[in-house]
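For this view, one protein chain was removed and the others were kept in their places.
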Amino acid sequence: MDIINNLVKDIGDGIAAAIIGLLGQGLAADIVIMAIAAIAVFAVASGGFAALTYAERKIVARIQDRVGPNQAGPFGVLQPIADAVKLFTKEDTTPASADFWVYQLAPIIVAVFATLTFTVVPFAPGVVGTNLNIGAFYIIAIGSASTIAILMAGWGSNNKYSLLGAFRTVAQLVGYEVPMLLNIIPVIMLTGSMSLVDIIERQTGVNGGWGVPFIVIMPLSALAFLISGIAETGRSPFDLLEAESEIVAGFHVEYSGMKFGLIMMGEYMNALGVAVMFSVLFLGGYGGPILPPYLWLVLKTFGVFLVLMWLRGTLPRVRIDQLLNMNWKFFVPLSVINLIMIMILGKVFVSDPALFKANGGILIQPFAQVIIFGASSLALLILALAVVTRRVRKDRLAEAEVLQQRREANQQIAAAMH
Amino acid sequence: MTVAQIVFILLSVVGLGAALLVVTTRNLFHAALYLIASFFAVSGFYILLEAGFFAAAQFLVYIGAISILFIFATMLTRTVRGMVPRNSQWQAALFVSVILFVAMLLIFSPANFSLPFGQGRTFGGAEWQFAEVPNKPGVLRDVPASSINDFGRALVDLNQYGIALLLSGLLLLIGMVGAIWVARERKPREILAERARMAAEEAEERAKAAAKAPEVSVAHAAVAHDAHHH
Partner (left out) sequence: MSYAPDDIRRKAKDGLAFIILPLKAMRTDYAFIGVTLIVACALIGVVPILNYLIAPQTPNKAKRETYECGMETVGDTWVQFRAQYYLFALIFVLFDVGGVLLFPFAVAYNSVNLWGVIVVSLFALTLLAALGYAIKKGALNWE
């Protein structure tokens, strides 16, 4: 088992030793090692993307009671390759009045920023591209910087619908970043560090951690983060602006061939990034009892992505105004109140004797603290849902009553006319 | 030439070049994109200074939020694509920029100098604050690993930056209130009155420009007069 656990580390050691033997212990060797590691990260991300497009089409097809791709290779396994070949051989038309450099650079920027999130994700203990001490914050920052690329794509196409679609997409993306931000903060509060490796260690019990994944401690944050992440990457049911059945396909209408392929790749990698982030932040990353760490991470990520695909195949689309209303009137206030609640609870009910001596509060067992956090999160969720459903029901009943009155008035008029 | 120096020079070229292009390019959207490139360069500088948190914060706030705000604001001014922004005061602006640049150079330079006039006051000689770093006088100390922790603690301590935090929250609130007031729904009469006022201002400026060149207009009047007669 240790062999598999340390497989990548040993291979990395071997390659690094070979290169240092070749180039000496200087700058050139460092850069070459980093370049090879970068290519490895990029390969992992792209491989994941390719596998996921196939898995998604198959699984969504089964949910919709059909088979999915089964022509290219046995069980359609070579479908991603077929898609890639098709996109490569499509003609590369550029609109005549497009702004050339802006138009050409936008898909590249979308795809590049999507792959940069994988540089800080830990795949196993000791196997991580780079263990930044601001890992979680860095991922959020990179995600937010990619909204500019969408504006570039929309504007560079010199197309009214493209521009309008880009504005609305940016409004959606930008809106759902706020709950994502606000729901990572409780995780960081209970960890004491923004580094992803530290967050995983806190959840797997190494170095004095909880031993409990954060989804048990704060289910509300996890749920809000997941839903915001789905909306952030523009997946169904939040994909009104780029749905395949819309006539004008949003901001990427003027892109054909592999540039469109790059935009799609960026989108899928964003979705994969959200799934990986959720697994790392809330499910415990590579931690787990028997299987090797890589397998745990893959299983957890795929599980989260399964939920994403399930939602895609099942739910109808949400309108853009419902989407934005839900964000600003429900998710953001809920996230802020959740944050304040966890902050105050964490200071009132402490489980560490040293902190108790320093700051006071009520000293309880760590196990009890987990239960208090989890129960209060769930209570807040139920309360919020109750408030919202009651208000929505009141609105709906009022609307129904207005319609009923109008119908009666129409009937009276019709009766009076005869 | 260490790697850090090379990276610094590259970042400076990119940053300054992008900043220059922001003010000289003709296309407003391109200007916004060059501004984003200069934000990238500033983020790189933060990384060189080992302030990783601030580099990412620069990304998140400036590139992720404020650039979008800029682009939306330029779209709000009814800019038809290709409209060229004119700045008739660019000589004065250049002059003021050069003066400010020289002033900053003098204030932040490590050398002492004194002006020949006045009371011979001394400028410059800025002292960088060092902690006691053994064996390394005159060098910025390493950023400790707990710097973000210290920053966070200082941010909520009422004796240090807690009041500033609360005030910044208040400032954000005021900014929001102001923006909502400016972007409020206006009644049709108000909109017409505003448009009439803007048209009147434009006509006034045109009249002023015409009055500045009386010979030209007299010649024009003469030509029009002749054309009218023939």
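We just call them A and B in the order they show up, numbering each chain from 1.
By our rule, a residue touches a chain if its C-beta (ideal position, glycine included) is under 8 Å from a C-beta of that chain, and two chains touch if they have at least 3 such contacts.
Quick caveat, the model's predicted, so the values are computed rather than measured.
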{"item": "Residue of A:164, A:223, A:311 or A:364 touching the missing chain in the full complex", "value": "A:164"}
{"item": "Chain not shown: contacting residue from A:258, A:283 or A:304", "value": "A:258"}
{"item": "Touching the absent chain when the full complex is considered, from A:195, A:221 or A:236", "value": "A:195"}
{"item": "Touch residues of subunit A, complete complex, unshown partner", "value": "8-9, 12-13, 16-17, 20, 25, 30-31, 33-35, 37-42, 87-97, 104, 107-108, 111-112, 115-116, 119, 122, 125-133, 137, 144, 157-161, 163-164, 167-168, 170-171, 174-175, 177-178, 181-182, 185-186, 188-195, 197-198, 201, 205, 207-211, 247-248, 253-254, 257-259, 261-262, 320-321, 324-325, 328-329, 332-333, 336-337, 339-340, 343-344, 346-348, 351-355, 358-361, 366"}
{"item": "Chain not shown, touching residues in subunit B", "value": "4, 47-48, 50, 52-53, 55, 57, 60-61, 64-66, 68-69, 72-73, 75-76, 78-81, 142-143, 145-146, 148-153, 155-158, 162, 165-166, 168-170, 172-173, 175-177, 179-180, 183-184"}
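In this section, only the chains that are shown with their structure count from here on.
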{"item": "Euclidean distance of C-alpha centroids - subunit A vs subunit B, Å", "value": "34"}
{"item": "In the complex with subunit A, residue positions of subunit B that touch it", "value": "3, 29-30, 33, 36, 52-53, 56-57, 59-60, 63-65, 67-68, 71-72, 81, 145, 148-149"}
{"item": "Residues of subunit A defined as touching subunit B within the complex", "value": "27, 99, 102, 132-134, 137-138, 140-142, 144-145, 147-148, 151-152, 155, 158, 167, 170, 174, 177, 192, 194"}
